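Just one protein chain is left out here, and the rest sit where they should.
Which chain is which? They are A, B and C, in the order written, and residues in each are numbered from 1.
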Amino acid sequence: MAEKNEQSPEVQSYQKLQEKHELKRPLLKNCLKAFLIGGLICLIGQLITTFYINFFNFTEQTAGNPTVATLIFLTMLATGFGLYDRIGQFAGAGTAVPVTGFGNAVISSAIEHRTEGFILGVGTNMLKLAGPVIVYGVFSAFVIGLIKTIVIKLGGL
Amino acid sequence: MIFLWAFIVGGIICVIGQIMFDVFKLTPAHTLTSLVVLGAILDGVGLYEPLIDFAGAGATVPITSFGNSLVHGAMEEAQQHGIIGVLTGIFEVTSAGISAAIVFGVIAAIIFKPKG
Amino acid sequence: MTRTLRLLSLTLILLVLFGCSNSGTKADLQNVSNRDLDQSDSIRAKETLSSYKETTEVHAVNTKDKLFVAFDILHRNRFNMEEIESRARNDLKELFPNKKIEVSTDQKLVLEAQKAEERLTQKKTDSKHNLDNEIDNLFKLAHKKA
Partner (left out) sequence: MLQGQRTWIFDNKPVILSTATVGGPDEAACNISKDFDLLHDDMWLQQSSFEKAQTMMMEEACDIALNKASLKADEINFFISGDLTNQITPTTFAAKTLETAYLGLFSACATVTQSLALSAFLINAKGAKYILSGTSSHNSAAERQFRYPTEYGGQKPPTSQYTVTGAGCALLSDSGTGPVVTSATIGKIVDMGITDPFNMGGAMAPAAVDTIMTHLRERKIDASYYDLILTGDLGEIGHAISKEMLESEGIKLDDSNYKDCGMTIYNEEQAVNAGGSGPACAAVTTYGHFIKKIQKGELKRILLVATGALHSPLSMNQKDSIPAIAHAVSIEMGSDSQ
């Protein structure tokens, strides 16, 4: 990609031809599906939160963790029974962006690699897909926390 | 009301993800990583908490909330111990999502095998 | 697939309707007469917060030296929740400078404060000791962190 200007005219003309025939991704339809399914997952999350608030001793603040854990538990079942990849093909980002998508990335990697054993298979490969999310989540939190603390210390904000 | 807004806000965040998939042709890993960093930045400038107040699970369920809760954890320590707190805070921060995914991942590996 | 979609949207609408329909019942605190259980401060606090244009529901419980207020606001104002909460806190501090005050907009605490009120009016909370317990529980719950 970086060598775009080095490409020969033959390659460039081929890529034009290729683009002409390439099936376009149905953006509008995909976005609508992502909206509906993604929204639905969040709605289910809200229902679970409300359930925990009303029937257990959780506040809005503390109900977040059990809600996420419950959603990931449901994801485990959907992934294990081979449903999540099918819903994912339909919903795209609608199932990838909620925490259920994160859970699915971890859980699907874990069960995929069980044939290679629990330490070298499951253990090493579990975070193969979700690793970058954790890595850059933590790192960006560190950087932002640092910047914010300095700004506050300097009397800004 | 909160249910409606959870649906709408959650849906919109997913649409942003879908656009990153389809228009910018990012892989899921790139997309999710960008969204987590986005969540962290939004919390850094103080916009994510109001969004949670407004949309409830619509803001806590999407992956962006990882960034939010990580920054929150770091900031809490920082308020007590200053700049050192950011460093020590970041080690104490855990997100329920990460722990839950790992625990259920191992359980799933014991119970299930891929359907193919 | 269309059938599934239709089913989904139907459940969705039902859920939203269901979620919107739980309006709060008002407990009449003026009936509480016991001096130890005097709730007149709570009534004043509720009047103050009810005068805000954003509030939809206020519940309050107090002892001699503590006051707990939980309130809910119009959904469109939830973006400014922190600001409204601190305004309420300051107003109440001014009103009751000698009391330890806790203010919350958390759904759970609104729910619990309402229950505490009901127990007062139904005379289930009938001693100073019980009331102290009630308010301590509310304070504890409000301080719980995620």
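The working rule: a contact is a pair of C-beta atoms (placed from the backbone, for glycine too) under 8 Å apart; a residue touches a chain by one contact, two chains touch by 3 or more.
This structure is a prediction, so every number in the text was calculated from the model and none was measured.
Trainee: Among the chains present in the display, which ones are touched by the chain that isn't there?
Mentor: Even though it is not drawn, that chain still touches A, B.
Trainee: For the full complex, which residue in A:I72, A:A96 or A:A141 touches the chain that was left out?
Mentor: Of these options, the touching residue for the absent chain is A:A96.
Trainee: Which positions on chain A touch the chain that was left off?
Mentor: 1-2, 7, 10-11, 14-15, 17-18, 21-26, 30, 79-80, 82, 84-89, 91-93, 95-96, 101, 104-105, 107-109, 111-113, 115, 129
Trainee: Please identify, in ascending order, the residues of chain B that touch the omitted chain?
Mentor: Per the touch rule, chain B residues meeting the hidden chain are 21-22, 25, 28, 113-116.
The definition used in the following text is that only the chains that are shown with their structure count from here on.
Trainee: Please identify the chain lying most centrally, where each chain is represented by the average of its Cα atoms.
Mentor: Given all protein C-alpha atoms shown, the central chain works out to be B.
Trainee: Select, from A-C and A-B, the pair of chains that is joined by more C-beta pairs in contact.
Mentor: Counting C-beta pairs in contact for A-C and A-B gives the edge to A-B.
Trainee: I'd like to verify one number: the distance from the centre of chain A to the centre of chain B, where each centre is the average of its C-alpha atoms, in whole angstrom.
Mentor: Chain centroid spacing, chain A to chain B, equals 9 Å.
Trainee: Which residues belonging to chain A are in contact with no fewer than two other chains?
Mentor: Residues 36, 40, 43, 47, 50, 60, 64-65 of chain A touch two or more partner chains.
Trainee: What residues in chain C touch two or more of the other chains?
Mentor: 12, 15, 19, 146
Trainee: Help me check something: in the complex, which residues belonging to chain C touch chain B?
Mentor: 12, 15-16, 19-20, 75, 78-82, 105, 146
Trainee: Can you list the chain B residues touching chain C in their complex?
Mentor: Going by the criterion above, the answer is residues 1-5, 7, 49-51, 53-54, 69.
Trainee: Along chain A, where are the residues that touch chain C in the complex?
Mentor: Listed in rising order, the residues are 36, 40, 43, 47, 50, 53-54, 57-65, 90.
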